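In this view, the complex is presented without one of its protein chains, the others remaining in place.
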Amino acid sequence: MPDHFHDQCGVVAVYDHPEAATLAYLALHALQHRGQESAGIVTSDSGQLHKVGAMGLVGDIFTEEAIARLPGRIAIGHNRYSTHGGSVAANIQPFMVNYGLGQMALGHNGQLVNGQQIRESLEAYGSIFQSTSDTEVVIHLIAQSLEGRFTARIVQALRQLRGAYAFVLMDEECVVAVRDPWGLRPLVMGTVDGATVFASETCALDLIDAQLVREVEPGEMIVVDKEGLHSSFPLPPEERRSCIFELLYFARPDSHIFGVCINGVRKRFGAQLAREAPVAADMVVPVPDSGVPAAFGYAAESSIPLEPALVRNHYVGRTFIEPSQSIRNFGVRLKLNPVRGSITGKRVILIDDSIVRGTTSRKIVKMVRDAGATEVHLRISSPPTTHPCHYGIDTPTREELIASARTVNEIRDYTGADSLAYLSHEGMLAAAARSGAGYCTACFDGAYPLTPAVAPRNQLELFQP
Amino acid sequence: MPDHFHDQCGVVAVYDHPEAATLAYLALHALQHRGQESAGIVTSDSGQLHKVGAMGLVGDIFTEEAIARLPGRIAIGHNRYSTHGGSVAANIQPFMVNYGLGQMALGHNGQLVNGQQIRESLEAYGSIFQSTSDTEVVIHLIAQSLEGRFTARIVQALRQLRGAYAFVLMDEECVVAVRDPWGLRPLVMGTVDGATVFASETCALDLIDAQLVREVEPGEMIVVDKEGLHSSFPLPPEERRSCIFELLYFARPDSHIFGVCINGVRKRFGAQLAREAPVAADMVVPVPDSGVPAAFGYAAESSIPLEPALVRNHYVGRTFIEPSQSIRNFGVRLKLNPVRGSITGKRVILIDDSIVRGTTSRKIVKMVRDAGATEVHLRISSPPTTHPCHYGIDTPTREELIASARTVNEIRDYTGADSLAYLSHEGMLAAAARSGAGYCTACFDGAYPLTPAVAPRNQLELFQP
Amino acid sequence: MPDHFHDQCGVVAVYDHPEAATLAYLALHALQHRGQESAGIVTSDSGQLHKVGAMGLVGDIFTEEAIARLPGRIAIGHNRYSTHGGSVAANIQPFMVNYGLGQMALGHNGQLVNGQQIRESLEAYGSIFQSTSDTEVVIHLIAQSLEGRFTARIVQALRQLRGAYAFVLMDEECVVAVRDPWGLRPLVMGTVDGATVFASETCALDLIDAQLVREVEPGEMIVVDKEGLHSSFPLPPEERRSCIFELLYFARPDSHIFGVCINGVRKRFGAQLAREAPVAADMVVPVPDSGVPAAFGYAAESSIPLEPALVRNHYVGRTFIEPSQSIRNFGVRLKLNPVRGSITGKRVILIDDSIVRGTTSRKIVKMVRDAGATEVHLRISSPPTTHPCHYGIDTPTREELIASARTVNEIRDYTGADSLAYLSHEGMLAAAARSGAGYCTACFDGAYPLTPAVAPRNQLELFQP
Partner (left out) sequence: MPDHFHDQCGVVAVYDHPEAATLAYLALHALQHRGQESAGIVTSDSGQLHKVGAMGLVGDIFTEEAIARLPGRIAIGHNRYSTHGGSVAANIQPFMVNYGLGQMALGHNGQLVNGQQIRESLEAYGSIFQSTSDTEVVIHLIAQSLEGRFTARIVQALRQLRGAYAFVLMDEECVVAVRDPWGLRPLVMGTVDGATVFASETCALDLIDAQLVREVEPGEMIVVDKEGLHSSFPLPPEERRSCIFELLYFARPDSHIFGVCINGVRKRFGAQLAREAPVAADMVVPVPDSGVPAAFGYAAESSIPLEPALVRNHYVGRTFIEPSQSIRNFGVRLKLNPVRGSITGKRVILIDDSIVRGTTSRKIVKMVRDAGATEVHLRISSPPTTHPCHYGIDTPTREELIASARTVNEIRDYTGADSLAYLSHEGMLAAAARSGAGYCTACFDGAYPLTPAVAPRNQLELFQP
């Protein structure tokens, strides 16, 4: 239950469906877990783009009246939790602009490592920026390209970018989906009623009854327009480095990305953890909801019975009045409540997927102990999180990550658990390996596949008019 | 996942706490599952009652600004889903009125069987009604009593009422909690920081860190005022008939009511079901969230592995735009999505807690089969629901209850499951019996403990001035 | 510009028009000046009453969606500024209730002098009150009458009431309009498209294109139902005492009530004032908007040119952010700004309709002087306001009325004017006399026509069941 890891973004694109905005809206709804701060949809109708975007949840923003302002058969959409750039309205994606060839729009899941550098170059040459998001550089690069066609301009822009991205783009006539060469962020393609759909995860396809066609490949750019679907690989290939955190925490368990069934891989993480860190106990209790699949795996492997002894309150709002007379573990208690009758007098294994700052785990351990558990053993279905993410996940700084400076025993003492064990790095990779993909594990080992590169200044300058 | 059973109401009362409104608000938050249509709180300060109430969810209604309008150390609160009386603002409880002795307020969980009849008598004698709720008769009876004290008037009113109720009442100085003689609806008493708290379920006590003292007994009336706590039993005793549907579905699994731990009893229902209706299969899949504990019990008893293969989307809003091009099983799909990778090629036992109209079960069975299950066996952790409730649960009419006119085999065919079994009546009672309580099982057998009585007209007339 | 006198209420009723709610809404819009705090409309359709009411302005409350919730051919409506009873939602009129004969609704402009007394009697007999408004006693009296018909019950209720009132009532089938025997508050009757309309002022008839038929007479009760229009005078006649403040300030200048054209009578007040209190000056400047007609009269009579040298800002909202660095005369300046170029070096006669506390007049005088006026002469088109109103006008207490304890010369000094004169009592009555009506002038002389009467207890007790 790492609330402290904030979700990143979700993207969707629909080409040639009579209810494109509604499908985009439903897909964003299925991807709501990837970003709860703002959402937007852009559609194209009669040669004109239309945008609705606002702060808030998908279901609150896209009323019938809002959908009615989004006519057309082409749409892209975006859910956002700010990972880079502030929480202001100007940052609500998709970005939609007027430029030399007409109008275009862009949604981005990920983070550019040379975004700031390109932005400074562009500003030096007179570009103005509306948002504080580096993603805005992408539309400037497209607008300033001298190529005659939208898609050729996108290629020119991509050649100047380094970073993690799943892009969805559109102009009045076409939709374009692009994934970075390392395959850091997920992007899948499906089809429904003859229309083509792109989305961050397969759960979005499921909701709109779209069939999964395949994942967009790392480095692949797919254009869909009235002549059909065109795939190309405009950038040099890189070694695959898909984000392992998607498997561990971010993606929905019913999704299938990076060639992996998320629920299945999480159960394997749990089973592996049971093999690596067994402990005598009366029950395995998942921390809902993120710890659930790993707990099933742990329980099955260890033959210790599973018990749903932490109950989640699903009506938690986001703003909250706390009594001034403090209630013990108030923040956690709003979301979770232990089943005292099941726990009292029992030895409990708590399964969670990660520990970030440690404060939440500490509260949960205390709450379970207060409910009568005689022993509380904490098992984490990932290795210690030691490094921040630079590719689109809003992790805290190194200073805030408890595992960056403390040993496992120190963390155990901090949380108050009787024992604590993490999944090993090797165990994690072995469980994830079934897909054949290579993974970015920088948050566990600091091995960043992309460093903030030296400015591609020459390239950029050549490109200016 | 019986969405078609609408939740009833939740009540709370707080006596002598400096943040009475905040505690009431938090308790209503914990009881949100009992009524999502409207909520209200009344407090007493400096001899004056204050009310805030609105349609909507607790977290949306009780902003900081709203809580600031609720000063005082005494509070009662109410969550509502209309079971009797329309969805209009005038029906938002607690009812708060001015009468001969000053002001009073009332919140009611349950349903009166002679409410309509009393209402007609009162109207014939000149009473005016603001709401369409029969609960309003209670305050008229109190106002018209010639007794000199609020509590004595309550007793006079109770003697005229028949029905299911957990009442919380207050005037400027005291709080009163009452439970009907059959003990149909739950009501518990706790304490925090020296203050007394009443609430429908213990999960509300847990959130505000209150210690459970005991349940209010069937037929008991507890008054709390500056002289302390006074218990009395003003009505003739009746045979205990607690609502078994609270155990099966309504109460939160982390609550402990009717002497029973809800999570534990649901697991026992599931285990009993496994003994009664075993089937060879590869996995036990709970229908979230209500089917979860029974599934744990079924899996443990049957030694068939549990699999979280239906994933719930927690961001489901209440109004929704459906594409006109219909998506298969759209309504269910918004809330649940199968984990295809876990299900494909497997024999699945689906565990749910009830079947009401059958339409939802049919969609879930189809969804699971579409996801690749080779067999789908449906197991229901309660007997067939054949009769409507008259005591506060918003069940459909007999005509709409699929089990009222169809055999189990017919229902199996309707849902499309390969097999279907319900928990037996005896099995259910055996599993529930641990508490020693007698249960109302009218929804399963039509054995209603209270019939809409002949009008206690004489009694009422004696009472008029 | 006496902001300190708060407007009272406006009422409307429509019988047998296909767009009854829309007409009621438009009429309330035309009567908005009589009450800006809350508004409500009740309609009858298919034997059922429907209500929409809220705090706020008519135009904000009655959206298309709100009007759609008000079907039917019969409607009553009410605008309110609280004159008696607090600013709470429970006080929003029309009151709508269920009672022995079905449903009824009531709107009241005025104030009952024995309301509190009746309320206490009713509460002693067990009645409950939702609002803090004494008007609610009227519906209790109607509900408790043993008469078989709604209209007969209204008569019984009227016989127990003393006070100022223009009532509009309705049940599922009829509309009733009643005016107190003194004729204190205005009420007119009109017709449009065959429908009958009642409203506080003729300006409401004008907006909906209704023709004025006549005023409802003092003490008259008019019932309109499917058998037509029935007039009766159920109460003993009293000497006519129409509220002269309606002429001086409250009514809209384009209205015609009490047999008088408001604009015309206000001009006569101004002309009379010019005869009584002439002064050598360069221009007559009205204080907008209420001082305008009297200023026209004063200027015409005195042959001193009129100058629109105070400009009103019509976009004044009701909540406002004031800079902490205070601006001179900020409150007044938000509404009024002097035309410096017209005023500089001139001797100015300011015409206003009343002085209540004196603070606003003081600010206006200073503002005009700061704009360069060499002399500022204040002329008030009514006598000094010395006594509070008990019949429906929200005047301040005697202590707050500057004229209750100070001489004209003291008030002149307080306001800073070079000279000050009020219209004489005789001059006022002479100007108003054209209608032949007698007037209540209690606010100027303390001669209250109705004193808070001794309790009609016997009458009331006879009446109880």
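Residue numbering begins at 1 within each chain, and the chains themselves are lettered A, B and C in the order written.
Going forward, a residue touches a chain if its C-beta (ideal position, glycine included) is under 8 Å from a C-beta of that chain, and two chains touch if they have at least 3 such contacts.
Since the model is a prediction, treat every value here as computed from it, not as a measurement.
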Which shown chains does the hidden chain touch?
-> A, C
Consider the whole complex, including the chain that is not shown, and state which of C:M55, C:L207 or C:V408 touches that chain.
-> C:L207
Candidates C:H256, C:H377, C:H390 or C:R412 - the one touching the absent chain | C:H256
Of the listed residues A:R34, A:H108 or A:H140, which contacts the missing chain in the full complex?
-> A:H140
Thinking of the whole complex, not just what is shown, which of C:A309, C:L378, C:A417 or C:L450 touches the missing chain?
-> C:A309
State which residues belonging to chain A touch the missing partner chain.
-> 97-100, 123-130, 132, 139-140, 143-145, 464-465
Missing-chain contacts on chain C, rising order, are 18-19, 22-23, 25-26, 29-30, 32-33, 57-60, 62-64, 67, 193, 203, 206-209, 252-254, 256, 261-264, 289, 292-293, 296, 299-300, 305-309, 311, 313-317, 319-321, 323-325, 327-328, 333-334, 337-342
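Definition applied: only the chains that are shown with their structure count from here on.
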Farthest from chain C in C-alpha centre terms, which chain would that be?
-> A
Roughly how far is chain A from chain C, going centre to centre by Cα mean, in whole Å?
-> 62
List the centre-to-centre spacing of chain B and chain C in whole Å, with centres computed as mean CA coordinates.
-> 49
Mean-CA-position distance for chain B and chain A (Å) | 37
Shared-contact residues (touching 2 or more other chains) in chain C | none
